[in-house]
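Missing here is one protein chain; the remaining ones are kept as they sit in the complex.
The letters A and B name the chains in turn, as written, and every chain counts its residues from 1.
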Amino acid sequence: MLARLAWLVALGGLAVFGPSAIAQRSVKIGFVSTLSGGGAALGIDIRDGFNLALRHLNNQIGGLPVEVIVADDQQNPDVARQAVERFLRRDRVDFITGIVFSNILLAVGDTIFESKVFYISPNAGPSEYAGEQCNPFFINAAWQNDNLHEAMGHYVQTRRFENVFLLAPNYPAGRDALTGFKRFYKGSIAAEVYFRLNQLDFAVEIAQIRAARPKAVYLFAPGAMGINFIKQYADSGLRLQIPLFLPGFSADQDTIRAVGSALVGVFNSSHWALELANPINQRFVDDFQKVYGRIPTLYAAQGYDTALLLDNAVRAVGGDLTKKEELRRAMLAGFNSTRGFVRFSPNGFPIQNYYLRQVTQLPNGEIRNRLVGTIFTNHRDAYVQKCPLK
Amino acid sequence: MTALLVFEQILNSLQYGLMLFLLAAGLTLVLGIMDMINLAHGSLYMLGAYIAASVYMATGDFVLAVAGAALGMGVVGLLLEFAVVRHLYHRDHLTQVLATFALILIFNELVRIFWGPQPLLMSVPPALSGPIELLPGLYYPTYRLLIIGVGLVLAVGLFWLVNRTRMGMWVRAGASNREMARAMGVDIRILFRILFALGAALAGIAGAFLGPIFAVQVGMGENVLTTLIVAIVIGGIGSIKGAFVGALMVGFVDTAGRAFLPLLFYHLASPDVASNLGPTLASVLIYVLMAVVLFFRPQGLFPVRT
Partner (left out) sequence: MIRLLPWLFIAFLGVFPLLAPGGGEDFYVSVLTKVMIYSIAATSLNLILGYGGMVSFGHAAYFGSASYALAILMREGIVSPWLLWTVPLILSVILSFFVGAIVLRTKGLYFIMITFAFAQMMYYVAISFKQYGGEDGLKAGRAHLPFLYLDDMAFYYVTLAALILSLGVLRKLLRSRFGLVLQASKENELRTIVLGYNVYSIRLIAFVISGALAGLAGMLMAQHTQFVTPYHLSWHFSGHLIMMVILGGAGRFWGGVLGATVLSGIEELFQNLTIHWQLFVGVFMLAVAFFGQGGLIRFVGGRK
């Protein structure tokens, strides 16, 4: 009789205190990104930025020890799906992050959300997740795909360039890019060309540009695509005749390293800059160069910020990751990042400034981006109205 | 759409077709004479590009880079033939498919280990960057013009080799009837070895020249392999002339398709449809071409064996 009572008490105690007694001992993060192939530079930068932040946080997120499992998606949706499947079913991660390309994200997003696991995007921000299909388990720490292009469209419009030739790869982010550009650029469009994703020879497109004789060219081409286009554009002689405008993606250090002086003078838009004067950014830029021996790109800053976002949120819920709603609230409320304090809209996308940068050559020969001005202040994405989430 | 645009695109297709020919020539000889399917030919091209990029980065001398790729791949070809390929001649096609497919995986990974997972970026040599004015108003990148020149020179060289030299005679004999050639005293083993090495060297040269245009990255061989096979099937297995014609046809159809089909759709339909249908229809076009050719000539345009 007494034994039975003891058992009941024990069971009752376990039921009441159990869940929190067996509280989260560590935070498990699944990091899947493009670490090989033409887009590898982006994934590697995001990963390095993320790891640097973890180092600054003493390998803890919100005070809990963190375990990161890294996988390479090889820019292949199928491979990404398998990695995510492993994260969710075998490793039982608490968060997933890392994906560079929007098409890859769209292939795995729903699976992650259905498992009620948060996906924090350090890069890809497809419009599909910003509007009607927004999801409480999706938070984007970087930007919505259209944003940097909207900023450039606005700038080109104010500079009164007519007859712009547009190019982007034929995939969701490419379409988002030109949609965003056209949202703010109201002039005439010479042509809107979507080339194949990962295409590397642009002789055909450059010939078309030459024949169309536009006043300016706007290009979105991340990674190796952009590098190749810019080199070939310079080789064709058009570079000096028809100015090229770029979003920050195609004009950051990875591209500069590969292309060199062909980029000098080009204006580009970005949500972040090396010179942004806040202590987090200064520490990030300095340490990144010390640890990795290269100047960070905006991708690295995004990776860094993702870790900070997670740290802030997990701290806010006291390490109890079962409190999903509170976690979400904590993330949306905002955090201190390399761009200053950043808040989020209910659809999970950030509200922030967008800056104008110009690729400049310093007297010592080094080529880097220089912050020139501000294009948008506290800019929201264009799809938030359609999102039913609060 | 102007005449200048058309002319420029014709030059583009010539450039693409000629590079394809360098790759196709090596492969078709191996297929035709040794009756061996070598899926790893694309990997030889990739390795050539990597060697060229490395030499160029180290020395800054483009000529040295190309020479390094050619020689290096020639040596690799010899070694590969000796170590692996020669054991495959007498095996059935299935084994050849499997073995050379395995070689693709091995080469890809070895390159990744040795050079890292990120693409190597090789720039066009400064002397050749920038355009040349061919006709009033028609500018064309100098470098691509060089490729066309080199491609034509090598094509002529190969024709001369195959049609005017003794070795070429052996090659043609071996292609049309291997046993008979052997019976007539041709040392097939040495011939095969030289041929394989030559094919590898040509692939290396193509890789070296295309390196600055494309990124030098793992997997670049596979992308080109499918186009290569179509070109060879169209041209006829075993025939250099066939490889030449096949490669140029494929180059032309592919470039024209990418250049003009989207424009056509742009005029006929909305930009959305044009951007979706146009480019991808262009990639299917070369297969349509292949099907059409095969319908009239099941063995390709210039088959060596009847």
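Just so it is clear, a residue touches a chain if its C-beta (ideal position, glycine included) is under 8 Å from a C-beta of that chain, and two chains touch if they have at least 3 such contacts.
On a predicted model such as this, the values are computed, not experimentally measured, just so you know.
Peer 1: Which of B:150, B:232 or B:247 touches the chain that is not shown?
Peer 2: Counting the whole complex, the residue in contact with the absent chain is B:232.
Peer 1: Tell me which residue among A:197, A:246, A:301 or A:331 touches the hidden chain in the full complex.
Peer 2: Per the contact definition at the top, the residue touching the missing chain is A:197.
Peer 1: Of A:51, A:103 or A:147, which one is in contact with the hidden chain?
Peer 2: Considering all chains, including the one not shown, the answer is A:103.
Peer 1: Considering the whole complex rather than only what is displayed, give the residues of chain B touching the chain that is not shown.
Peer 2: 31, 35, 37, 39, 84, 87, 93-95, 97-99, 101-106, 108-110, 112-113, 222, 226, 229-230, 232-233, 237, 276-277, 280-281, 283-284, 287-288, 290-291, 294, 298-299
Peer 1: What does the interface between chain A and the hidden chain look like in terms of residue numbers?
Peer 2: For chain A, the residues touching the absent chain are 72, 76-78, 81, 85-86, 89-90, 92, 103-104, 106-107, 110, 170-171, 197.
The criterion applied here is as follows: only the chains that are shown with their structure count from here on.
Peer 1: Starting from the mean Cα coordinates of chain A and chain B, work out the distance between those two points in Å.
Peer 2: 38
Peer 1: Quick check: in the complex, which residue numbers of chain A touch chain B?
Peer 2: 35-38, 40-41, 44, 72, 170, 191-196, 200-201, 203-204, 207-208, 210-211, 224, 227-228, 231-232, 234-237, 258, 260
Peer 1: Which positions of chain B touch chain A when the two form their complex?
Peer 2: 1-2, 4-5, 8-9, 12, 15-16, 112, 117-119, 121, 123-124, 129-131, 139, 141-144, 212-215, 217-219, 255, 258-259, 262-263, 266, 271, 275-276, 279-280, 283
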